[in-house]
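All protein chains but one are shown at their positions in the complex.
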Amino acid sequence: MTWHTAGALFRDRRTLYALTATGFVLSWAIPRFGLLDAYVQLILMYVGINVILCLSLNLINGFMGEFSVGHAGFMSAGAYTASLLTVRVFPHGVAWAFPAACLAGGCAAALLGLLVALPSFKTRGDYLAIVTLAFVFIVKSAVENIDAVGGPRGFLGMDHLTTLPWVFAWTVGTVFVIRNFIYSRYGRGVLAVREDETAAEFMGVDTRQVKVLTFVVASFFAGVAGALFAHLLQYISPGMFDIVKSTEMLVMVYLGGVASIGGSLLGASLYTVLLEVLRPLAMWRMVLMPLLLVLLMIFRPRGIMGMREFPWFRRRPQARGGGRAAGVTAAAQPRAQVPILLDVSGLTHRFGGLTAVSGFGLRMSSSDLVGIIGPNGAGKTTVFNLITGAYRPDKGRILFAGQDITGRRPGEINAAGIARTFQNIRLFKDLSVLDNIMTAHYARSACGVAEALSHAGRYRADESRVRDHALDLLAFFEMEGQASACAGSLPYGLQRRLEIVRALATRPRLLLLDEPAAGMNPLEVDQLMEFIRRVRAEFAVAILLIEHQMRLVMSVCERVEVLDFGTTIAAGTPAQIQSHPRVLEAYLGQEAAS
Amino acid sequence: MTYLIQQSLNALQLGSVYALIALGYTMVYGVLTMINFAHGDFFMVGAFLCFLSVARLHLPFVPTLLISMAGVALLAVAVEVSAYRPLRKAPRVSAIITALGVGIFLEHFTLALSPYPLHIPPAFENVTWNAGGLAVSSLQVVTVLLSVGLMAALQFVVARTPLGIAMRAVSWDRDTASLLGVPVNRVISATFAIGGALGGAAGMLYALSYPVIDPYMGVLVGWKAFISAVVGGIGDIRGAMLGGYILAAVEIAVAVALPSTYRDFVAFSLLIVLLIFRPYGIFGRPRPQKL
Partner (left out) sequence: MSAGQALLEVRDLAVSYGGIQAVKGISLEVRQGEIVALVGANGAGKTSTLRAISGLLPYSGEIRHEGTLLRGLPPHRIAARGIAHVPEGRGIFANLTVDENLKLSAWPCRSRAARDRGTERVFALFPRLKERLGQPSGTLSGGEQQMLALGRALMSGAGLLLLDEPSMGLSPLLVKEILAMLTDINRQGVTILLVEQNANMALRMASRGYVFGSGQLELSGTGQELLGDPRVRKAYLGA
């Protein structure tokens, strides 16, 4: 067999199916006919359990980019729940007892996962790490104080119910479900939270929903792994599920690679097997392992397979669904017109002692194209942040299409019909161009949780509708060719443009562009001007833009507002503004006016 | 009443150790916004250096203290330069994982050298004074006074000396500090050295108070000290000190009122409750986010 055919086999999904089927047969045959000695079988089962743990932790820490150390707690909950059921509740010797106990263990852990997800709404990174850390100690301490499960002495009496076929089945099931989850609307939300949580929220991703789901799914499988572990060892104690256990899982995740299913398979297998192989080194193996990890972090900070995927687990290349979608432009999606789209009055915002915006007012109709200019620090971006809900104004009111949106959350404001771009491009840089656009469809996707986890029901229809719409949008702006490129790898001008297209994908009625021409060369600025005009005409959106490149402002905007010290100092047509004495003063300095 | 005072003394003793360790976490977080998860193991190394000095070299208290402090300071700088510095521009998580890795390495390296728990003989004659039912040992007095002294010294360094000013400047804005001629890398190393020295002192005091030591002792105590830093507001030096004493007081109070096995449960639950109401701790404040 040549390398070429080997490569082809590696890419072909049927190989995976064949391997899985073979795996099932082997997992049954090995213990049945004693093909491998008991010790090797035990290691294989540990590999499977560790794969489940590693992959489910990777969902939170790798795919979602949070830093949770709580997995030992989830595992403990699953292990104890399942063990209690098989020993005390379920009749012994019945076939359904063990799978039911595993499921129950998973559910118990998922319930805890729900609890842990709540603090993650407000805090990120370090503080989530602290909360989950405390969680591990709390679970351990709680179990130690329950005499019914043996307290600190531990719990035993479980039958040896964990067998190779069960471990294999649960491992395959975990890979299947988590992969499905990642390649669904929620999975795109998970990745968006990792890439840029703030931007995700502004694009209509319900980040709270995404976090809750991710924690629930991940902790469920950690609970299942705990159940399997308990019925393999036939003895559990609270001390087994301490922070050291969590650390071990973290090592597997970051060894194999973050945000990679293949990486988790590799990391868990490598870690488990390596520990066994290095057994002759006795104590020194645990000296060697962390050293390897440190070296790995220095030379490959994201792990061996970090952010990459085995071909088998990649998303299936998707063909466009049935014909063109209905169309992406306004003509295809008419909307009721309102006379005044945006009505901002008396808007004031302070940072500490500094009043960044003071008494700002602005009215826009549904077809306006308005520019905001002003020197650095004049409060322009703060106005955008107030309108889109990033900040809550100290005073003032924002009406949008007759609705009071003052102080709402960014997601709600996006749903009301306002989308924005950012001064420093905030694309989901490690995601493809197409995924960037599809993520912005989050709020209008019909796919439910069960459908996302199983890829059944409406999943396919919904996915292809969203994908087609995203592709049409890209095609409309002649960016279809870049659909599978990584957003961060696009040339700068194209990234700016993609950010606008992504905002359009949320179907806004008002588009806020924060310095769209920043860093562009004159040619790119020319193209951008054309682009903005086209967006306005074809998508029937009102546009409000902040810009320093006067050439752009003067040629595309119909009205210009000049901001200085947080208030409008002048407003009018571009021509009026260019010769306005206060504008010259604000820009060029005092003497320019005289 | 005497019982209460007695328990307060115990809390003061334990809190001193927590506070000293918490300072190491908080100082490193202050300058690098990095959680140095290996710090609990620095503390453990301090305890083992204490064993080496007292049991093997038969040195008295003061040289032992110096050995523990200097040894751990050196270790902290070596770890910073070799493991953390290359990752300064890498994703933050890589640095955290590296710190966990360094911690596991230190635990097991120590374990490989010394597989059994060690018993430390007293470094000086421990006298216990009894007065009105109250028992105060000289060890308790030394622990509390020395810790308070070290914290006062740290407070002086941070508040008054050029190094302290530079440390605070680096924690506010590394780039601008370098523009003013502050050698940022050296300041960061110095921060690790000071944090390490305090951790070393804590290790020694802990080992003398609770004289059976093992390589995993840094895990639980370290995490708890970390929690103390968080309670006070991580990055804030006064917060770390206060947090250490608060946590110790809570733990001792729980041990008095409930079966002692509830200690961790209550302490960590309180932490979560605190974080819900004050997500940045007692003294911590969030930096505004820029869009």
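Residue numbering begins at 1 within each chain, and the chains themselves are lettered A and B in the order written.
Here is the rule we use: contacts are C-beta pairs under 8 Å (C-beta built on N, C-alpha and C of every residue); 3 or more make two chains touch, one makes a residue touch a chain.
Predicted model, so just to flag it, every value in this text is computed and none were measured.
Participant: Pick out which of B:Gly132, B:Gly181 or B:Pro259 touches the chain that's been left out of the picture.
Facilitator: Answer from the full complex: B:Gly181 touches the omitted chain.
Participant: Could you tell me which of A:Leu156, A:Ala443, A:Met550 or A:Ile569 touches the chain that is not displayed?
Facilitator: Of these options, the touching residue for the absent chain is A:Met550.
Participant: Which candidate, B:Ala166, B:Ile246 or B:Leu271, sits in contact with the chain we can't see?
Facilitator: Looking across B:Ala166, B:Ile246 or B:Leu271, the contact with the absent chain belongs to B:Ala166.
Participant: Identify the residues of chain B touching the omitted chain, counting contacts across the whole complex.
Facilitator: Where chain B meets the chain not shown: residues 162, 165-166, 168-169, 171-173, 175-185.
Participant: Taking the full complex into account, what residues of chain A touch the chain not shown?
Facilitator: 352-353, 375-377, 488, 491-492, 495, 515, 518-522, 548-551, 553-554, 565, 578, 585, 587-592
The rule we apply is simple: only the chains that are shown with their structure count from here on.
Participant: Quick one: chain A and chain B, Cα centre-to-centre, how many Å?
Facilitator: 35
Participant: Residue numbers of chain B touching chain A in their complex, please.
Facilitator: It is residues 33, 35, 83, 86-87, 90-98, 100-105, 107-109, 111-112, 115, 219, 223, 226-227, 230, 234, 259, 261-265, 268-269, 271-272, 275-276, 279, 288-289, 291 of chain B that touch chain A.
Participant: Could you pull out which chain A residues touch chain B in their complex?
Facilitator: 61, 65, 67, 119, 122-123, 125-127, 129-131, 133-135, 137-138, 140-142, 144-145, 151-152, 198, 243-244, 247, 250-251, 254, 258, 282-284, 286-287, 289-291, 293-294, 297-298, 301-302, 351, 381, 384-385, 390, 422-423
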